[in-house]
Structure formats: structure tokens, C-alpha cells
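Take a look at the following structure, please.
Just one protein chain is left out here, and the rest sit where they should.
By letter and in written order, the chains are A, B, C and D; residue numbering begins at 1 in each of them.
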Amino acid sequence: MKNNLNKITKNGRALFLAYDHGMEHGPTDFNDESVDPAKILEIADSGFFTGFICQKGIAEKYYDKNKHQVPLIVKLNGKTKLLPEEEPYSPQICSVEEAVSLGASAVGYTVYVGSQYEAKMIEEFSKIEKETDERGIPLIGWMYPRGKAVAGREKTKEILSYAARIGLEIGAEMIKIPYTGDKESFKWVVESAGKTKVVVLGGEKKEEEDLFKMVEDILSAGAIGLAVGRNIWQAEEPLVIAQKLHKIVIESSFQF
Amino acid sequence: MKNNLNKITKNGRALFLAYDHGMEHGPTDFNDESVDPAKILEIADSGFFTGFICQKGIAEKYYDKNKHQVPLIVKLNGKTKLLPEEEPYSPQICSVEEAVSLGASAVGYTVYVGSQYEAKMIEEFSKIEKETDERGIPLIGWMYPRGKAVAGREKTKEILSYAARIGLEIGAEMIKIPYTGDKESFKWVVESAGKTKVVVLGGEKKEEEDLFKMVEDILSAGAIGLAVGRNIWQAEEPLVIAQKLHKIVIESSFQF
Amino acid sequence: MKNNLNKITKNGRALFLAYDHGMEHGPTDFNDESVDPAKILEIADSGFFTGFICQKGIAEKYYDKNKHQVPLIVKLNGKTKLLPEEEPYSPQICSVEEAVSLGASAVGYTVYVGSQYEAKMIEEFSKIEKETDERGIPLIGWMYPRGKAVAGREKTKEILSYAARIGLEIGAEMIKIPYTGDKESFKWVVESAGKTKVVVLGGEKKEEEDLFKMVEDILSAGAIGLAVGRNIWQAEEPLVIAQKLHKIVIESSFQF
Amino acid sequence: MKNNLNKITKNGRALFLAYDHGMEHGPTDFNDESVDPAKILEIADSGFFTGFICQKGIAEKYYDKNKHQVPLIVKLNGKTKLLPEEEPYSPQICSVEEAVSLGASAVGYTVYVGSQYEAKMIEEFSKIEKETDERGIPLIGWMYPRGKAVAGREKTKEILSYAARIGLEIGAEMIKIPYTGDKESFKWVVESAGKTKVVVLGGEKKEEEDLFKMVEDILSAGAIGLAVGRNIWQAEEPLVIAQKLHKIVIESSFQF
Partner (left out) sequence: MKNNLNKITKNGRALFLAYDHGMEHGPTDFNDESVDPAKILEIADSGFFTGFICQKGIAEKYYDKNKHQVPLIVKLNGKTKLLPEEEPYSPQICSVEEAVSLGASAVGYTVYVGSQYEAKMIEEFSKIEKETDERGIPLIGWMYPRGKAVAGREKTKEILSYAARIGLEIGAEMIKIPYTGDKESFKWVVESAGKTKVVVLGGEKKEEEDLFKMVEDILSAGAIGLAVGRNIWQAEEPLVIAQKLHKIVIESSFQF
């Protein structure tokens, strides 16, 4: 494999703490605790996570590569939800060079598959992929179906397997993708991604048992892990959930 | 903190004299006195201000880095109000390199949060932020809600806290932002900005007591200061107001 | 001839295995076997093909220039079929430099002749052509009529001869083009391409006899070969078809 | 002052012969004499003018820096009037580098203030201004109100003072601007331009006395001179008018 995922995986598995919601959703997801990046970084640095995902600004001001243990994953593009989302486009906010200098072990870029701006994002992704190759850092594709062309089908097997395949064909080392909702169809999504590793996004706060069930299903379908945000820092006891997820995702891993 | 704000703060506080109205509003805000940048620079250089904000052209022709004491803050983008403002975009007019050669201690860039051109401005801001980092000069984000998507909500807690958060996530060292109007909600705006420092814009000429009340409120909400323009140079005795503001903002400062 | 086609031809003839369908059509064309690029590469490497066509991502993760015998042809642009196809545009996904470093013996670029974005693709093609000339690697033009302007006429002699001629005039070393359907009209297409070599795309899965008939006709009309995908890997016995095609296309070749 | 205007002024005053009408209006303004750039250059070189304004193409083929005495001012952008003028944009036609190599003592760029493309032209102006600064050559802003947003107000005090101010704020060394029509209002225009020098455009052929009256008025309002075209080369005796204008503009100058 090209750019080693070792730094952001353990036993071939990935458990990421995502914290780009301030940009993507606004501080509405936060409370007085979770609005503070320093608090979230403490959770991320608990030892249960194999990566911490945030935007450039948070990394610059809060992440200290000499102090923090959790690997940094810098999101290279981002958008707000202030504007109507029919045909979303997410501009590049951070260069690969900047991310590397901030101590990133990997970078991420969102492609809104199905959006009118799909071609533009695929083109930008590809240029970034060239840079990440040159610097030997993995590029993770956030492959999210959006836009009128796929409306109502964003979580179908057909569309998500297509999104996963695009990730493989344009050179993502790993993709972050929504779950279809059932194990059987998700197997096809994972197969379509080929050697590109698959992690699933956690999404909205769920009941614990629903979360754990989903995680077991995606792992058995072949995904290598999960990126969670709200399910951790909106929880009453984030570290308890984190530990349980670590057990399911990382410790139960079988060799690849 | 990355790029030191020391040059444009005193006791951790900021009081800026803003003078980019000729570009943004036209000379209609001015009288025979205030139309002359030399006169305004005299006020700015009175010792009461920790920064003087203007466009490149004014800086080139009036600001002398060997003579003037007040630190220069060059606004890097700007627009006129001649065109309908529904979905504003403000083009870049000055490079970081030019600003530095003019003697700037900081630079500013407006992002119209909520405008159709938001993505374009966020993208440009991010490129500029890379340059300011390389040159070690702070970048201040004018985070102004505008456009149909946020119409009528430009000064709400929800939108201004989102604007402040964007400032943090895209890497602003400091943001300049409107006031919500009440201390309580503004606290959340400041919290959302995290380690990014917050200054409030003065806006239209106000009654003195209203101005001072606002300043006290924003400071107690956690902002570090104010950018004033019309409230100074449209006043009968600019230096009297300036001195009073200096007292409230700078001298009453407690340690951060 | 400028950039030698020797590496991707045998006896002056070409037989390519195309496998960019995951990007262009989604994994819907695949089954559990054909979804796996490793399996397809095995077929491609059987000795019957003079080239294997895929996107950058597949090449990076599956093609090993030290192990695989079949020459690699990297497709430089690509698009999904998620968006309405009325006026298609296909963005560049891979640079010539990247393709060369992956071991490519040739590169391909699609121009949707007749699409509203025709000018943009012709312009990009031309820039790529300059790069391929500098690196001495042949550029193959996928010349595909598309868009309202040519709707219903995509396979006519008039439009395909025009598409072929454009390929010659913008500097393609070889073009990949649909078949008109009859030998006589296709002769004019080949003549219009001049010294630019012509290969025909296989298209949907066909009856064997229809496929072989078409191949004989295009060869007798002057084309130098065929690019096949579904007709191979959707076949029950891919290698049997491959061997037969090899016989018709490569072995029956007369000197040029 | 940054880039010295000495080369294109005399006694602090400016009298330019403008000859970019072939591009902006077509040859319809010309007769068999005035269509010939060589003839116009003879007039320009009469000693009465402090600058000759033309497009790159005229300069290349007719202006000889070793022979001609009149300083060359190359217009860097230009447009035709063939297309509807509602929202004009004027593309850059000549680089600063080319103008300098042609022997230019100054360069000009038109900003259509109020046009939908205002932001684009302001942005381009600013990039050019950076180059002219680096090469130490003055940049003159043609600040012309145009577009629906200012329709009917193109010559009002309000709009022209705004246009003048923009010239100052974006860094023009000098602006060329229409006359408001009365001395009093034009004083405010000149004041709004601050240290940026103001010259007025001559416009259509006028009665001599009207022309001279206007010139006296603009000078007494603080402008430093005039750019004339049709009022010279459509006159029966161009040199007679030129001499008279020279007397009013240059010789009657008082020290600045």
C-alpha cells in the first residue's frame, strides 16, 4: 500500500474522534464544555482513539504535536450550513503542506458525490492526492452523496457502493462514508472500495446499543472502523463510550 | 499562540481606529475634515489607539512607518456599496507582501458569512492565512453575516456565534464582529471563538453613553476590544471620546 | 510518428482491456468477481491484450510495473454518471507525470465532442498533449459525441468522421471511438483521422458472433484494433473470448 | 509620493493627448487623417502635451522611444463597443512589463465603477498596482461610473466623488475621471481623491469656449489637468487648440 495507514490505525482498525462540527453545523451542536476544543482534545487523547479530526484553525491553536498522543487528521476542505445545501460545494481551506507542518498524520477531503459541483471536487481531490503522495501522507475521502441527482437515495446500496468505488478510482487511501443500514448491502459497498479502506461516520447521537450494533455490523461487513463525534462528546460519560468502542473496534480485530 | 497580537494590543486589549469607509461607503460619511486621511491619522496617532485600519491606497500615501506610532492594520479586501448588496463579495485588493512592506502590524480580510460567495471568500481567506503564517503577521477576520440565507438574523446569537466559530476554524488570530446587543448572548459568541480573540465593530455614530455601555458589556462578555470609526471622527471632539474609550478598554484591563 | 505506439501495439494492432467502468458507470456493471481489480488484471495479463485501461486509483493500488506484463494505459480524466448527462464534462483526475510514475505506456483523455464543454475539454486535451510530447508518451483521445447538439447523430458517419478528424487536428496519437455500424461509412471515419490510429470501443456485452463480425469490419475499414471491457469480464469464459479476439485482431494483421 | 509623476507632468500639471478611440469606439471617430497614428503622434509630439495615451498595438508600431519626445502612457486594458454596454468589463491587453519595454512613462487601467464586473476590475487593478510599484512607474485609474447600479447618476457629485475615492483607496497615483459639470461639486470629487491627482477627460468635441471654460473650472477645483482626444484631432487646427490648452493648463500653473 502506498501511503501507510499505520499511524492512524491499530491492529488494522480505526477509531476517530471527529470535531469539525463547529464549521459544518455551527456551535449549535455544542454545550459549554464541548464548545472548547481543549476539552475535546483531552478526550481524543485518552488512548482510545486512533485519530482526531479537525479543521486547520483548531489544530493551529490547540493541537501540540509534542504533547498530544492522538494522531492528528486535518480536514482540508469544509463549508458552513448557512447556505441552502441542494448542491453543496466545499472549498479547500488548508493545504497539504500546512497540515503536515501542524503535525497531521493524515488529511481528509469531502467529495459531495452527485452534487453539481462533483467534477470540481473530484478535480481538487485529485490534485491534493498528488501532493499527499509526494509527501507520503494518506488522503481520506469523505464520500458523501448529496444533491438533487441522488436525493432520497443517499444511503442506498447502489449510491453508496458507487461513492465507495469513486473513492478507490480517484486514489483515496481510505474513505469515510455513511452506513447503508444493513450489513448485507454494506458488504457490497466495502467490496466496491477494493483496497481502499472503509470507515463509517457515526452521525447523530444514538442509543448506545444501536451504536454498538451498527459498529459490529459494519466491521463484519468489512469496514475497518468508525469516526464518531456527537456520540462521544454529547454523551454523559464520553470516556466510557470511547472505551467500549475501542474494545469492539480495535481489540476485537482479527488480522488483515 | 501563533502570530503574536502584542503589536496591536495593550494589556491584552485592542482599540482600533477604522478608516476604510471611503471604499466601503463612499465619501458620504465624511466632511471636509474627515475626508482627509492625514487628519484621521493624526487622531489615530494620539496614543489612544492600538491600531489604525485602512486600505492599501491610504497606507501608501499617508502612513509613514518611520513617523507614525500607531500600528498599521491593512485591510486586504474591500468593496464598494454601489452594487446591490444582496449577496456581497469583496475582492482582494492588497497582498500580504504589500501590506508588510507598507509597515503593517496586522492585516484584515472580510468574510461575508452566509453570502452566496461565502465559499470563495473562505477559500481566499485560507490562502491568505497561509501567507500571514509564513510572514508571522496576524490575520484578523471581519466575520460579517450577509445575504438572503441569514437575512434578518445578522445579529442573532445563533448566527454570530456561528460566524465567530468559522473565524476560529479557518484560522483567524482575531475576529471583528457585530455585537448581538446583549451581554449574555455575546458570551456564547466569544466562547465559540475559542482562542481566537474577539473585537466588536462600533458601527454608526451613537450617543456617548450608549457607546460606553456597549463597550463595557462586550468586554465583560469576553471580547478584548473595539474597532471604532464614525463614533470618533464624526464626534465633535474625537480625542475626548478616544481618551474615554482608552480608559474603559485598555486601562481597565485585567490580566488574561 | 511522434510518440511511438509500439509499446501498446503488436503487429501494428491494438487490443485493450478497458476497466474504468467503476468510475464511469458505478459498480453496477460488476459482479463479485469483476468488482475486484486484481481479478481483472489477471485477465489483462494473460498475454492476449496489448494494454490495460484504468483510472489512477486502480493503477496505484493494483498495477505493479515490475510484475505485470500488460502495458498500462492510464485514463487521465473521468466522470460519474450520477449527474444528468445532457452536456457532459469530464474533469482531469491524473497528471501525465503521475501516470508515468505509475508505469503507464500511454494515457487517455475523453473529449465529449458536441458537448457544451467541448471547448474546455479540447483546451485541456491540448495542454496534456504538450506534456505527453515532452515525456514521449502517446496520448489517446476518447472522441465521444455527446450533448444536445449531436443528439441522435452520435453514431453517424458525419459526426464520427468529424470526431475522428478533431482527434487528428488536436494532436492525438490514437483515438478510441464508437463504431458507425457499417464498414463503408467507417472507412471515411478512419480516413478522416489520417495518420492518427483508430481503435473502436466494444461497448455493451454482445453475442460473440456479433462482436467478431464487428471486429472484422472495423479492421477491414482501417481501424487498428479494439478496446473491450464488458465483452470480456462479463463473459462466462473471458480468456476464451480474449484468445479469439487476439487471433482476429493481432495475429491476422497485415503489415502497415 | 510613491511613483513619481514628474515624467508625465510639467509644473505639476498634465495635458494628455488620448488616442485609444480606435479600440473603444472603432474608426468611426476618425477621418483619413486621424485614422493614421503617425499623424496623431506628430501632434502629440508638438511640445504641448505631457503625455500620449494609446493601446499596446499603436505603441509597438508607431512610438519610437528614441525619437519621440512626448511621454508614452500605455492603456493596459480596453474593450470594444460592439457588445451591449450595460455592465461593461474591460480585459487586460498589455502587461506592465510590455508597457515598460515599449518606453511607457506611465500606464492606465479602466475601472467601470458600478458595473457588475467592478470587483473583477478592482482586483485586476490591484494586481497591476503591485507590479507598477515594483517597477516604479505610475498607474493611472480611469474611474468611469457605468452599469445599471449607477445609471443616470454617472456624472453626479455623489458618484464621481465615490469613484475618485476608490481610486485613492486602491492605490492609483492619478485618476482620469469625467467632470461633474460644475466647479463646486467637483471640488468635493478632488478632495475625495486626497493625494491622488485628478485629470478630467475631454469627451466629445466641444465648442472652444466651452472647452476652455471647463478646463479653467476643473483646475480651480483642484484637478491638475486634462486628457483630450477628439477636441484636438477633430479640430480644424489641432495645434492651435493644443497651444491654447497648454497655456491654460501648464503655463498658468501655480506651485503645488
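Throughout what follows, contacts are C-beta pairs under 8 Å (C-beta built on N, C-alpha and C of every residue); 3 or more make two chains touch, one makes a residue touch a chain.
Treat the numbers as computed from the prediction; the structure is a model and nothing was measured.
Among the displayed chains, contact with the absent chain in the complete complex occurs for C, D.
Of D:Gly51, D:Gly78 or D:Gly229, it is D:Gly78 that touches the chain left out of the display. Checked against the full complex, the one of C:Val100, C:Leu168 or C:Leu201 touching the unshown chain is C:Leu168.
Of the listed residues D:Ile73, D:Cys94 or D:Ile232, the one in contact with the hidden chain in the full complex is D:Cys94. For chain D, the residues touching the absent chain in the complete assembly are 20, 22-23, 26-28, 30, 32, 35-37, 54-58, 60-62, 78-80, 82-84, 89-95, 98.
Not every partner is drawn; the one left out touches chain C at residues 1-2, 113-114, 116, 118-120, 122-123, 126, 129-130, 133, 147, 149-150, 158-159, 161-162, 165-172, 188, 191-192, 194-196.
The rule is simple: only the chains that are shown with their structure count from here on.
Removal of chain A in thought splits the touching network of the remaining chains into B, D | C. Using the mean of the Cα atoms as each chain's centre, the chain most removed from chain A is D.
Interface of chain A with chain C: the two copies contact each other largely through different residue positions, with under half of all numbers used appearing on both sides. If each chain is reduced to the centroid of its CA atoms, chain A and chain D end up 57 Å from each other. Rounded to a whole number, the gap between the C-alpha centres of chain B and chain D is 35 angstrom. Shared contact sites, meaning residues of chain D that touch two or more other chains, are absent. Chain-to-chain contact here is organised linearly: an open path runs through the chains from one end to the other.
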